[in-house]
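In what follows, a structure is listed as structure tokens, so that the remarks can point back to it.
What you see is the complex with one protein chain gone and the rest in place.
On to chain A.
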Amino acid sequence: MVENQRWLDYLAHAVLILGVVIVAFPVYVAVIASTHEPTAFTSGTIPLLPGANAVETYSGVFEGGIAAQMSVPIGVMLTNSMIMALAIAFGKIVISILSAFAIVYFRFPFRVLAFWMIFITLMLPVEVRIVPTFEVISNLNMLNSYTGLTVPLMASATATFLFRQVFLTIPDEMMEAARIDGAGPMKFFKDILLPMSQTNIAALFVILFIYGWNQYLWPILVTTDDSYQTIVAGIKRMADVVDSEPLWNSIMSVTVLAMLPPVAVVIFMQRLFVKGLVDSEK
């Protein structure tokens, strides 16, 4: 640092500790709530110290059927979320790495047009064109299916741009050498481009996994059948009870389970996560 000012260091620590506490507080409250019995919420305020009901709460939500709003076993929803997150991450990477390869390594009519068509997807989030998009998936009979849940989200301009940037930094000599050795385009792609973009692929995978897991509006639109429900979209339905008290402990345990996989990914793969985040915003 520039100069040694103790009070500034103390201030910085104080600010950071306060920040960590504020950031963690909502999750702490949710974890604590999930360890209590349902009766703990009928009077007074949310408890702030752990209860003794954790095992019962969590095994309850895994079995499902505690009450009408908890009818979908949590295992089904977690599986659906996992399928959705993995399929979207994997699909996006495959689709965009292929299109980036086409755009960078070939010259063909309508290349610029294709590039702009991909670019446009970046501009139109589902949220702004909800009704017509819903009509398309319902006309294609894609409601309540994994195809409907995942395929429409696989087109992404960001990932294509990212791979385009990566390919542009790979020296031309690589390709010339490959051609001299008689390698065709797909062999070059498989043996040189893929290994050279490994870290980018891994970093992007982390970001896309989180993106897929956290989808909310899309699953709500596409699934009405409980067996296709994802966990993030399902929590809302559980909390929406009209004539009875919400089962707070169960709702909060589901919330904790919904957060766990993506948060674990960020914490354990922090380096890849940061790289993926920064790269995909370039």
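In this text, contacts are C-beta pairs under 8 Å (C-beta built on N, C-alpha and C of every residue); 3 or more make two chains touch, one makes a residue touch a chain; residues count from 1.
By definition in this document, contacts and distances are computed from a predicted model.
Chemist: Look at the options "Fe-S-containing hydro-lyase", "Methionine biosynthesis protein MetW", "ThiamineS protein" or "sn-glycerol-3-phosphate transport system permease protein UgpA" and return the one that UniProt uses as the protein name of the missing chain.
Modeler: Answer from the record: the omitted chain is "sn-glycerol-3-phosphate transport system permease protein UgpA".
Chemist: Looking at the full complex, which residue from A:Ala54, A:Ile83 or A:Leu277 touches the chain that isn't shown here?
Modeler: Here the residue in touch with the unshown chain is A:Leu277.
Chemist: With respect to the chain omitted from the figure, which of A:Thr35, A:Thr160, A:Ser197 or A:Thr223 is a touching residue?
Modeler: A:Thr160
Chemist: Where does chain A touch the missing chain, residue by residue?
Modeler: The list for chain A reads 1-3, 5, 8-9, 11-13, 15-16, 19-20, 22-27, 29-30, 33, 41, 44-46, 48, 94-96, 98-99, 101-108, 111-112, 114-115, 117-118, 120-125, 127-137, 140, 151-152, 154-155, 160, 168, 172, 175-176, 179, 184-186, 188, 210, 213-217, 232-233, 235-236, 239, 248, 251-252, 255, 258-259, 262-263, 265-267, 270, 273-274, 277-278, 281-282.
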